[in-house]
Structures are given as structure tokens and as C-alpha cells.
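Contents: one structure, followed by commentary.
Yeah, one chain of the complex is gone here, protein chain that is, but the others are all in their spots.
Here the chain labels run A, B and C in written order, and each chain numbers its own residues starting at 1.
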């Protein structure tokens, strides 16, 4: 953990709230300090209410920032109480936001990108695509979700000049299959192992399968995981995932909030 | 306690919310079952939120009902969390209301009414005046509050053709004195003891002084008290006030929510 | 329709949703709002030998997701209970469990003997959170005393004897075991947790008695852990109590090992909560294809 990495907490005004689908919202907040320094893959902790319920802030990936206008955008799906309350915030209201948190993707020496995202794992991949010089890379995008509604930002992705493949569990958009199926097809087709990397973000079962495929096809991978968090800054020790390379007397864990959320291919037991 | 007394609980729509002063609101709710049967002095329990905070419903006196339109009106001052949340309700929103609760004033054989109310004790007195045939009584009204803003409904009272006296602690409206001072002046002037009665509602210290004066000037009184409540229907035993006539081994208490909130002059230790 | 009935010793409850002692009066109060026969059972306010006026006010204070009370077992006493309250309870088709407390074993036996003379009672809940005047401490924290009360009361009645345990204890399993060993038909747990709150502007405790009992959703995780520990310690049925506010909460207790539950504080928040929750429980069982609610009890997967 890099202690000198700057961190900010402040009350942020909601500038714009857009309902993307029945359960999905995109919200833009004023947070100039963060907008200047955040990187793709990082997240923020949002405290949705000053009450005791929900007590803890909730982690959300950064979908995008606008450094000039000093704004931060997140995209979220209503799961439970906190996301429900957040969805009802009106423009002009404020929430406490802490960030930027966590690490970022590493693109050194990489030319070929397999981007694999599912559900609420889509935002970090979107943010990444906003920050890189797309023509410099050979990009294949794989987006999956339970249903069309959860395939967030599909229009924006459709407008990008990259190779893409969409899939849904119910076939309501793209192919009716798990996203890891077209991924494996692509991996089978071959790639330059030294310059390729899978970047993936999504639910644990999806990441586990991506990990398996990356190992099988011997391609590097960076996997972004989600766990239950309390503090987001390494002080509660709550957000752990088991690491490979356990000694025989004790398991080892990593703190997702400070050492993650992004891990290289073989680090985690998923 | 009269078990057969009808009682209703339902989700009630807020029809109209009016801010009377910086901290005071008047709200009209749809509650036809209650509007048909409630009586002056009775109250309702309002659960302001479905969350755990505030957990308990809060008691509010009935300010008025409109049996034809099936509505209930309450008037409240922002004290803490529950009243704050209630004040922010928008027309069309719903809250759970339970009522009618408690007993009512008894006007049998009474001709001369001394009505003494302070602060949030004003609503029951207002409701009473809406229901009685005013010309049949000789009415002297004494309204007191900390400051002008808390002298709720003073315009409405001013429009009534009865004798009135206003006082505030800071002199911002009416006389700068405690309301019990003009009351004592009036009692000194004399009245027909057998047909007179003081009806009073307000903070405990005011009620204690009204009790003292009523005893001193030998006039009947009906005093409406407030305590902290949980259930409002006699099942928690929380809302007690000590009764006179204690035996030597144990104090006796009365449940304000079912046996009160209105008690005759000498019943309570105030 | 799934079978909602559950067995507590020889007592068959129509469903697992009961109203908790001290939060439902003597049944008649809530009967003004709904047909209380819908409930699986009613546990009365604690009845003592003599009428008790209870503690001086204030008796209530709100805390985060909970309430503190210091009612002090205010109740009408056994004589008034039998003459004024029992007739209504007897008229009900739902199960009636009378909660009793005393300051000595003799008190408990006296109360049972008096109540045994009357019809309409389906079982006894022994409130062991009452201080034993001689020893100075709660009956519920002394396994020997708790066991003895159960053993003696069992001798006086063939009805269900259900000790109700206090959570203010180092190891609930010890007491649970003691009452099981002495013949308890079931165990109710938990009673309130000792708590306190201060009015900062007056510098006085918010409760007249200084300390009181904490109840409500705040204590639910504590209650659930105690049900879990008791479940591992004993085989008799458990009745889970503490902070239940929704069908989800009921399911947590049943899955953890309770056979039935009691709803306490939430009767004050929403008096119709027990019947609303019962309806949701029925729907849950239907949707999830349970033949009987009994299948849920103890279905916790721990590995």
C-alpha cells in the first residue's frame, strides 16, 4: 500500500442523475480533487445517508471523470437499501464520497487487449477505454449480463471502433451464452502471448472462469474483484480474498480495497 | 379501558401540508374511518418512516377532522428526528396512522369553560372548539407559548367570538407572562363553581400550575398530559404518570395512552 | 398450502408466530385491531403473585434501531389476571402461554398452582430474568436455580413449561443445558439486554430506573447467536425472540434452529406486524415449495 497516494473525502453535489434502465442509474457528482488524479479500475466509497441505516458507505467503481469540469461519474444497479436510496437522490443533493481507492490496470507493453466485463463490472472497463488511445491497441470486448437491461452502456460501446461481442443469460441481447464462451473462441483463434492481456471485471464465478481460461491459453490477465467492504482504506481488514501460495499452517489473504481490486492472473483463489 | 372502542390502523395519504411557521406544520391526511368517530382530546400515532430510525411511531393530538371528506388534520412542531422527517413529507406520500387513541373531554352540565393551552397543547383545545356549539357556553381562552411562532392558530382563535388572552414568554405576542397569570386573574374575578371547568393541555409545569390554581379556586379541571409513548394502545406499560392516592407500599400509575391523556383535577401527581 | 403448525413439547401451535410477553398486554388490547386467533400463540405480560405498579417514569427511551424499557414487570397480579384477563384469553382459539415470575421458587409454584385451577391456558413461560431477592441475582444466570425452578414447576403441571432466558450471561449454553436436563419442554430466548442512555442536556439517565432492557432490531444479531449456541447445546425446541420485524428475520431464526418465534418491540412499531409477517411466511413457504414450516427449522448450512 502506497501511503503517499492522495485520498480525499468530501461532500459532493449530485449534478446529474440519469435512469438508464428500470434498475440502473448513472450519476455525475462534483469532486474536482478526485477527477484530477483517479485512474481506471479505481473506486470510491459513497455514504448514501447520514442515518444509521445503511450504516456503511458502499463501494462503486469510477465510470468516468471529467478533470476539466471536476466531476466523477458512477453507474450502479439497485441491489438493496443503499443503492435504492442513492437512486432516489435528486440533483443538487449531496453525499459523502471517499476516493480514489484501490489500484489500476497496468498496460505496459500490452498491445492486444481482451476486455471481459459482466454486469456491474462494466464501469471500470468503460473508464479504461475512455483513457487509452484506442487505435494503439488491438481490442476485443466481451460484455455479458443476465439480461439486456444489465448490459449497461451498450450504445456507447457499440459506437466504439473495436471488436465486440455481447451475450446475455436470457438471450435478450447478443448471444444467449456466458460471456466466457465467445472469449474462449477468441483465445482459440490465437494471439501474441507476450503482448496480450485479459482485463476482466465482474461477478466471482465469471472471474474464476476467466482465470481458468487465461491459465489454459497462457495469456496474462488482470482480474478486478468485488468483496464486502467496510472502510475502503485498509483499516478494517474486512475485504479479504484468499491468495494462492498458502503456507501449510495458515491461509493468506489480500485486502481488496488497498491491494486490489485488480490482481494478476494467478494471485487469487477464486 | 373500553375494549370495544373502535380503532383503526392504515396507510394514510398526505393531502395537504402547510408550513405555519419556521418549525410548525399542519398536515391533512386521508383517514375516513377515524374522521367519523374521533373526539376532541384524542390523538393518533404516526409512524413517520418504514426504517428503524425513528423506530417508534409518535403521538400527535387530533387538530381537526372532516367527516364528510374523510380527513384528519394534525399540527406539529419540529422537535427531533421524527417531526423533522414528517415535516419533509410531500403531498401524495403516505404514512401509517393508528387511532383514534385515548379519551375525550367531558362537558356534561358545564356552562363556563376556561380553556388553557400552551405550545403543542393547543390542538386538542382547537378541536374541541370546532365541535361544540360555542354560543351555548361562556368561554375564556388562555393561550400561551414561548414565542409568537409557537402560538399556533392565533388568527383562527382571534376570529372566534369568545373571550381570549394570549401570552408569550418573550412578549412577542400578547402579554409577556406565563398563561397561568391571566388565568388566575380570571379565576379571582369569580365564576359559578358548579358549572365551571378548566380544560387544559400543555407542558407539565403549566399543567401543574393549572392544577394548583384549580384546587385553590375550587374549580373542576380536566388536564391533558403528554408522556413518552411506545404503543399508544396499552400494551407496553411505558406511558405512565403517577396517580394520587398511593398506598404506602407501592406507587400507582396510570397509562396515559388508554386511561388518558385527559385526567380530572386531582388524579395526577404532576 | 404448506403446513404451518409447529410442536413445542406436547403443545401444537397453529403457526410459529407468537406475540412476546410484555409487548402484547393481555391479548384484548390488540384484539381491537385484528383477530388475534390468527396468531400461533399469545404470551401474556409477566404475571406475579402481587399486583405490581412497575417503575417510576420515564420508562422508555429510543436508541439506534432499538428501545430501552424499564417497565419493571408492571402487571395486575395473579388474582386480577384470573378474574379480569383470563376470561378473554380463554375465549380465544389461539394458544395462550402465561408468563410468570417470582422472587422465589415458592412464588413460581404458587402461581402455577393458582393457574392450574383454571381452563384456557396452554403453557407457562418462566421469566427467569427476575432478580431472586435472596441471592440478589437473576434466576436466569444461575444454572442450579434455573434448573430447580423448572424441575419443581414440571411437578405441578402437565402443561408445557418454557423457561425464558436472559442474554445477560457469559454462556447461554450452560443455562440451556440446565433447564433441558430438568425437564423443560422448550426454551424461549432472549429477553432484553441491559442498557442505558443519558439525556446530555439534563445529565440524567433517560430512564427513571437508570438502566433498562434493550430490545428491537439492534439486538437481533445477539439473539440469533444465542439461538445458535443454545441449538448446539440442547435438543428441546427453541423459541427465538429479539428484534424480529419482517419475514426475513423470522426465517433467520427458524433456519438457525428455532421452532417458533415471538415478536416483541415490533408490536409497538406496527401492531399488525405479526399477522403481516405470518402472511409473508405462508407465501415464502409456498413459493419455495416447503410442505411444512418444520423443514426450515435448523436448516442452516455451515459447511
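Observations on the structure shown:
One rule holds in what follows: contacts are C-beta pairs under 8 Å (C-beta built on N, C-alpha and C of every residue); 3 or more make two chains touch, one makes a residue touch a chain.
Source: prediction; values computed, not measured.
The undisplayed chain touches these shown chains across the complete complex, A, B, C. The chain not shown here is touched by just one of C:33, C:169 or C:233, and that residue is C:169.
Although one chain is not drawn, the whole complex shows that of C:102, C:205, C:237 or C:274 it is C:205 that touches it. Checked against the full complex, the candidates C:195, C:237 or C:274 give a single residue touching the omitted chain, namely C:195. For chain B, the residues touching the chain absent from view are 52-53. Looking at chain A, the residues touching the absent chain are 1, 3-9, 47, 52-57, 96, 98, 227-231, 233-242, 250-253, 258. Remark: the residues of chain C touching the chain excluded from display are 63-66, 68, 141, 168-170, 193-198, 200, 202-205, 210-211, 214, 216-222, 224-225, 228, 243, 248, 251-252, 255-256, 299-302.
Assume only the chains that are shown with their structure count from here on.
Between the Cα centres of chain B and chain C there is a gap of 35 Å. Centroids of chain A and chain C (each the mean of its C-alpha atoms) stand 47 Å apart. With centres taken as mean Cα positions, chain B sits 57 Å from chain A. Of all residues in chain A, those that touch two or more other chains are 52-53.
In chain C, the residues that touch at least two other chains are 64-65.
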